[in-house]
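For this depiction, one protein chain was excluded, whereas all remaining protein chains were kept in their positions.
Residue numbering begins at 1 within each chain, and the chains themselves are lettered A and B in the order written.
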Amino acid sequence: MSAGMSASVGQLVAATGGRLVPAQGQSETDAVARVLTGVAGLGDARATDLSFLSNPKYLTMLPTTQAGCVLIGAAQPPLAQTVQVVVANPDHTLGQLVQAFGPKPTHPEPGIHPTAVIGARVVIGARCRIGAYAVVGDDCRLGDDTILHPHVVLAGQVILGNGCILFPQVSVRERCTLGNRVIVHNGTAIGTDGFGYASVDGIHHKIPQIGIVVIEDDVEIGGNTVIDRARFGTTRIGVGSKLDNLVQIAHNVEVGPHCIIVGQAGIAGSTRLGHHVIMAGQAGLAGHLTIGNQVTITAQSGVSKNLPDGLVVRGSPAQEFKAEMVQEVARRKMPEALDRLRRLEARLAELEKLSAGRGVSP
Amino acid sequence: MSAGMSASVGQLVAATGGRLVPAQGQSETDAVARVLTGVAGLGDARATDLSFLSNPKYLTMLPTTQAGCVLIGAAQPPLAQTVQVVVANPDHTLGQLVQAFGPKPTHPEPGIHPTAVIGARVVIGARCRIGAYAVVGDDCRLGDDTILHPHVVLAGQVILGNGCILFPQVSVRERCTLGNRVIVHNGTAIGTDGFGYASVDGIHHKIPQIGIVVIEDDVEIGGNTVIDRARFGTTRIGVGSKLDNLVQIAHNVEVGPHCIIVGQAGIAGSTRLGHHVIMAGQAGLAGHLTIGNQVTITAQSGVSKNLPDGLVVRGSPAQEFKAEMVQEVARRKMPEALDRLRRLEARLAELEKLSAGRGVSP
Partner (left out) sequence: MSAGMSASVGQLVAATGGRLVPAQGQSETDAVARVLTGVAGLGDARATDLSFLSNPKYLTMLPTTQAGCVLIGAAQPPLAQTVQVVVANPDHTLGQLVQAFGPKPTHPEPGIHPTAVIGARVVIGARCRIGAYAVVGDDCRLGDDTILHPHVVLAGQVILGNGCILFPQVSVRERCTLGNRVIVHNGTAIGTDGFGYASVDGIHHKIPQIGIVVIEDDVEIGGNTVIDRARFGTTRIGVGSKLDNLVQIAHNVEVGPHCIIVGQAGIAGSTRLGHHVIMAGQAGLAGHLTIGNQVTITAQSGVSKNLPDGLVVRGSPAQEFKAEMVQEVARRKMPEALDRLRRLEARLAELEKLSAGRGVSP
């Protein structure tokens, strides 16, 4: 199934500045006149669909695709039925085209829904949309063009920048701040108490969590993720970072700029990440760590030590990628190695017996 | 503690077609007249409780159980105080009996609660129940007998089949569809944006996610799970599949029919599962994989390769179950093997010295 849009190949070329490669035997005029009404993957696309080639894994699908047009990074010889539009970054260009010509997400109507509960001294910017049953606590401030979907709950003194989108059932606790163009998906909680207790004689006494969460500009956060407020001070998500669904961010964590934190990953308290860190799915970071810039942590890895800039790690406990890979390969040879060890022992014992029989006592 | 129900053993025998085995010295008439007012596990059950034996692990509890009646797969010699009712599948039969004679879940009153906000052109089937503060967007369609609990939020153009139950705070984004008899538990989000970015010069640009989610008939989904909409096309959960709590389903994933996805498992983008796949708790699948039919992925496993039909895997990275188990056993012998290796080296060096002392130069 393809998702709807509407544009001619000519419009796409004009919008992208891409280079046109008509299909076999097709004139440029015919190529640019072709109208596309949908977007689909190479395998599903039909003659009226725009498709794209980004992951080289799918290159083999190109000869047989039925797509009307494909965005591609490197021109291929003319295809049987598919117009190529050659662009530097097909993924990014497709995103821009879909934004321009594709369907838009559904947002609440402009203005404030009559059922929304708005507290005292709330400042709401221009062109905001606030959906049904949203609750905005006292002293909140919303920038221009910010959208609260139905059932969003902001506690008191929450500050949101311009152009934010909070989807249904997002909640933000008191005094937390979100920058500009922050997107938060359904059910995510920001500013919950950090998990901190002082244990005395076996009883865990709650340590009050009086800090806040600061989400910087251009951050996007998936659904049902939780970001705890700091014990005191600030839990921070740096500019341009992207968090997926069901991610756990503990108190006083600092995620640097432009990081990618994939689904179900978790970061324990007070750990700091540099910029452009990538945490793959279900990976975990222990608390009180310093993770350098451009570090990559592969899926399900568990990190319990500081990591320098640029390192790629895997495993639990995590190690440098290649070292761990070599160990994993060696581990798979262990059953056979144990057999070889046993045979060596037997052969050596045999040889020792021979040698003793033959030898002179030293 | 036992959960309430009310039926005589005779009623249970009639309802199940099971074979009666009275307690020691008990007449059939006395056995069928016994009244049961609760359901409980073998260890907790009292004389007025129905219990069951399904997991053989609990067979040893049978001689001492106080249960009034036990559903059992294979008849045992008469028990001291407990009537046996022999049925093919005690688990399934117990479920049916509890459904018939036990307490029912609490649902909203029939009709539409006055506080529910219903959009334009919404079609609501017969006998639907819509709870307090539910929000139903424009152009949604609900089949007959479908129940929305309080605080459910449906965006525009969402389609629900007959007999669905959406528990509190479930949210479904625009254009997604659920089949018949779909059950979704508290806080689950369906149709959130997939996690897709095109990175240009270190900046992550959002790729619009314009596809949908299709949940087929008889699917059940646990609480606080997240299912992302497709980039374009469809994220699909196949007929009869069951997802547990806190599961992550990324964009364009296709879960086949009758799969079991246990709590905190996660599936990365574009991976396809066959039918009757079992993913145990906290397991993870990388993206763009093809997982065959009846594959079993054990708890905490991490799969990064395609898997053929019927395979059972474990470990991270996951391998065929027995091979991985043999490696794990070998791994546990490694500390001792290193000692043996050191001793071998010493003995061999000794022998080489002896041999050199004794030998003639070549």
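To be clear about the criterion, contacts are C-beta pairs under 8 Å (C-beta built on N, C-alpha and C of every residue); 3 or more make two chains touch, one makes a residue touch a chain.
Note that the coordinates shown come from a computational prediction; the quantities given were computed from them, not determined experimentally.
Participant: Of the residues B:G18, B:G223, B:G269 or B:G287, I need the one that contacts the missing chain.
Facilitator: Final answer for the missing-chain contact: B:G223.
Participant: Check each of B:A23, B:I124, B:I210 or B:L246 against the chain that is not shown and name the one that touches it.
Facilitator: Missing-chain contact among the listed residues: B:L246.
Participant: When the complex is taken as a whole, what residues of chain A touch the one chain not shown?
Facilitator: Residues touching the hidden chain, for chain A, are 117, 133, 135, 137, 151, 153, 155-157, 169, 171, 173-174, 187, 189, 192-193, 195-198, 200, 202-208, 210-212, 224-226, 228, 230, 232-234, 246, 248, 250, 252, 264, 266, 268, 282, 284, 286, 288, 300, 302, 304, 316-317, 319, 323, 326-327, 329-331, 333-334, 337, 340-341, 344, 347-348, 351, 354-355, 358.
Participant: When the complex is taken as a whole, what residues of chain B touch the one chain not shown?
Facilitator: The missing chain touches chain B at positions 1-5, 38-41, 44, 55, 57, 89, 91-95, 98-99, 102-103, 105-106, 113, 115, 131-133, 149-151, 167-169, 183, 185-187, 220, 222-224, 240, 242, 244-246, 258, 260, 262-264, 276, 281-282, 299-300, 316, 328, 331-332, 334-335, 337-338, 341, 344-345, 348, 351-352, 355, 358-359.
Simple rule for what comes next: only the chains that are shown with their structure count from here on.
Participant: Could you say what rotation angle superposes chain A on its sequence twin chain B, using C-alpha positions and rounding to the nearest 5°?
Facilitator: 120
Participant: Between chain A and chain B, what's the gap in Å when you average each chain's C-alpha atoms?
Facilitator: Once rounded, the distance between the two centres reads 25 Å.
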